[in-house]
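Note that one protein chain of the assembly has been removed; the remaining protein chains are unaltered in position.
Up next is chain A:
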């Protein structure tokens, strides 16, 4: 059994509980043991890196040290923003000795250097492998038309992230195809949803997320698949507001890839926490996949 440190981040304990629930269930099924990092703290997200460079590196480093103290060699972070900040902090400290010294002074400990940071998508594609996932699937996705939306921080900057393609990523599409869904080609896979502007500059989110929803619908999508709680929240929670502004109905469920994977592995919507979505996915999933 593969054992990894788990860094849920703030969102998975609040707005994205269903991502947390579905990821944990999927891991159990696939033979991955998640151990939540005790006393983890916020990664600082965007507010840290636009305020203080040192703070934006020290906060993720604190969590990396905690993870390394667990004696594990991999930490998995499902939030694309946390994942991005942990990866950047690890790389910058490795490459900049002055910064490393400052971080160690702030934390009062030697910085962690060995632990590997991964996103759940990476663990499933690279460590478990699509072949095994396909073999374990008990339910086919029945040609469900899925627009996979990767957003910004899961694939950028490529020099640090080193996973998938920064302009035309394929990993979620490959997962959808392997499970019997239809992975739609579309042009907005990595366009920005407005990210952390959800509360401060909501008009920008309405505009950018509106374009994403529109493109997905035009491409023929029945739902959008995401791997980040900020993307999910902007596309799901703000969808009604966007519909009102654009005078157009979308009614597009925004699913985490772990939820769709969980359904394919035989879990129920209830188990996976799908009732927590604002745009209700149950009608679509009942009709297409005959799930309850």
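Keep this in mind: a residue touches a chain if its C-beta (ideal position, glycine included) is under 8 Å from a C-beta of that chain, and two chains touch if they have at least 3 such contacts; residues count from 1.
Simple rule for what comes next: contacts and distances are computed from a predicted model.
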Protein that the absent chain corresponds to, by UniProt name, given "Serine/threonine-protein kinase RsbT", "Metal ABC transporter ATP-binding protein", "Spermidine/putrescine transport system permease PotB" or "Heterodisulfide reductase subunit C": "Heterodisulfide reductase subunit C"
Residue among A:23, A:197 or A:250 that touches the chain left out of view: A:197
Contact residue for the chain not shown (choose from A:208, A:223 or A:242): A:208
Sole residue of A:137, A:217 or A:237 that reaches the chain not shown, by the stated touch rule: A:237
Interface residues of chain A (partner: the chain not displayed): 10, 13-17, 38-42, 44-55, 58-59, 62, 96, 102, 105-107, 152-153, 156-158, 166-167, 190-192, 194-197, 199-204, 207-208, 233, 237, 275-278
